[in-house]
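Once you've had a glance at the structure underneath, I'll fire off some questions.
One protein chain is absent from this view; the other protein chains keep their places.
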Amino acid sequence: ASQTSALKGHNSNAPVDVAADRIEVQDRADRAVFSGNVVVRQAELTLTAPRLTVAYSNSGGIEIDRIDGSGGVTVKSPSETASGQFAIYDIESRLITLIGNVHLIRGDSNVNGGRLVINLRDGTAVMDGGAPAGVKSQGGRVTGTFTVPQRRD
Amino acid sequence: CGLKPLYSGGSNGPVAQSLQSVSVAPIGGRGGWLVRTALEDRLGTKDGVPHRYRLEVTLDDQIIGFGVRRDDAETRERRTLRARYRLVEADKGTVVLDATAGSDAGIDVVSSEYATVAAEQTALERLSNEVADQIVARLAQFASRGGPER
Partner (left out) sequence: QNEEIAGPPAPAALGDDTQEVAFTADVLAYDENSDVVTVTGDVRMNSQGNRLRADKVVWTRSSDEVRAEGNVRLVTPEGDVAYGDSVILNNAMRDAVADNLLVVLEGGGRLAADRGERKDGYTSLYRAAYTPCAVTHPDGCPKDPTWQITAVRVVHDPFKKRIRYEGAGLSLFGTRIIALPGLSHPDGSGGGGSGLLVPDVRFSQSNGLEVSTPYYLKIAPDKDATIAPHVYTDVLPMIEGHYRQLTSLGAFQLGGYLTYGSRIPIDDSGLAIDKDKGIRAYLEGNGRFQLDRDWSVTASGRYVTDRTFLRRYDISRDTRLRSVVEVERIRDDSYISIAGWAFQGIRTIDNAGQQPIALPAIDARFRLADPIWGGKIELQANSLAILRTDGQDTQRAFAAAKWERRRIVAGGQELILTGYARGDIYHTGDVDLTGTALYRGERGWHARGIGAVAAEIRWPLVGSFMGGTQRLTPRLQIVASPPTENLDIPNEDARAVDLEDSNLFALNRFPGYDRWEDGARVTYGVDWGFDLPGVSTRTTIGQSYRLSEMESILPPGTGLSDRFSDFVGRTTVKVGHKVSFVHRFRLDKDSFELRRNEIDAVVGGHQTYATIGYLRLNRDIDPGIEDLRDREEIRLGGRIRFARYWSLFGSTVIDLTDAREDPTSGADGYEPVRHRIGLSYDDDCIEIGVTWRRDYDTTGDFRRGNTFLFRVALKNLGR
């Protein structure tokens, strides 16, 4: 009864369009800062945040390397929705990382924890307490519920 | 050797007065009724006086047989009446005294069983007076040492 996640086949090289109230381009730093209802779309993936910084490299055309959202970021895909304080979408390594009070709702199970790393290449998602790797998390716990079919008895 | 009257000051002395402020909670059964009436007589509980203390008593009344002849027939009995009592402050409910009292009386087993039963009942009446005496004496001693605070 579980549908496979739509993230699995996501194409990170698809074109990215960004809409926001204001845009401030810092050319020398190869960076653009969007603020106010920022919405970023790439294929079926949408990312919304109050503030967004896009880092791009300028060799030939514009190629976005990394998107940083802050102030409460929501990442939506057809099969799940994840939200957290900050989000880093490293297009190069095809990793989306959400940090701070992270909620992942997928079908009828929802999980919350300190940090979520979605690996678009192999379709895995790892959620943990949010402490930097290797340090015993200070009680940063992952909690949540998932539903299990119950045999009618 | 330093003996002085327990009830110094007579009936309006401090000890007698504080005894009158004790009300006795009901006690179950025939023995309970006898002990309660004996206590009320000795404490001088009057209805008008405000009751600052409540006396709660539980009784344990047992008859054992001994003086056994060869055919296992008992020839003597002993009735033991034990009381465990607590003095409780009526308003706050704190227990200020928790003690026990008790005594026993010997009874000859006679050939007429009803005469033995009657002797057991008479022994109960005398024991309830003796137990009431012991309780009131202990309360008086407690009151004469100033009780918790007067």
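By letter and in written order, the chains are A and B; residue numbering begins at 1 in each of them.
Here is the rule we go by: contacts are C-beta pairs under 8 Å (C-beta built on N, C-alpha and C of every residue); 3 or more make two chains touch, one makes a residue touch a chain.
For clarity, every value in this text was computed on a predicted model and none was experimentally measured.
Asks: What shown chains come into contact with the chain that's not displayed?
Replies: A, B
Asks: Touching the missing chain, which residues of subunit B?
Replies: 1-11, 13, 16, 26, 29-30, 32-33, 36-37, 41-42, 44, 66-76, 103-119, 121-123, 126-127, 130, 137, 140-141, 144
Asks: Please output the residues of subunit A touching the missing chain, sorted low to high.
Replies: Touching the missing chain: residues 2, 4-5, 7-8, 106, 108, 111, 113, 122-129, 137-153.
Note that only the chains that are shown with their structure count from here on.
Asks: Report the inter-chain centroid distance for subunit A and subunit B in whole angstrom, where each centroid is the mean of the CA atoms.
Replies: Roughly 83 Å separates the two chain centres.
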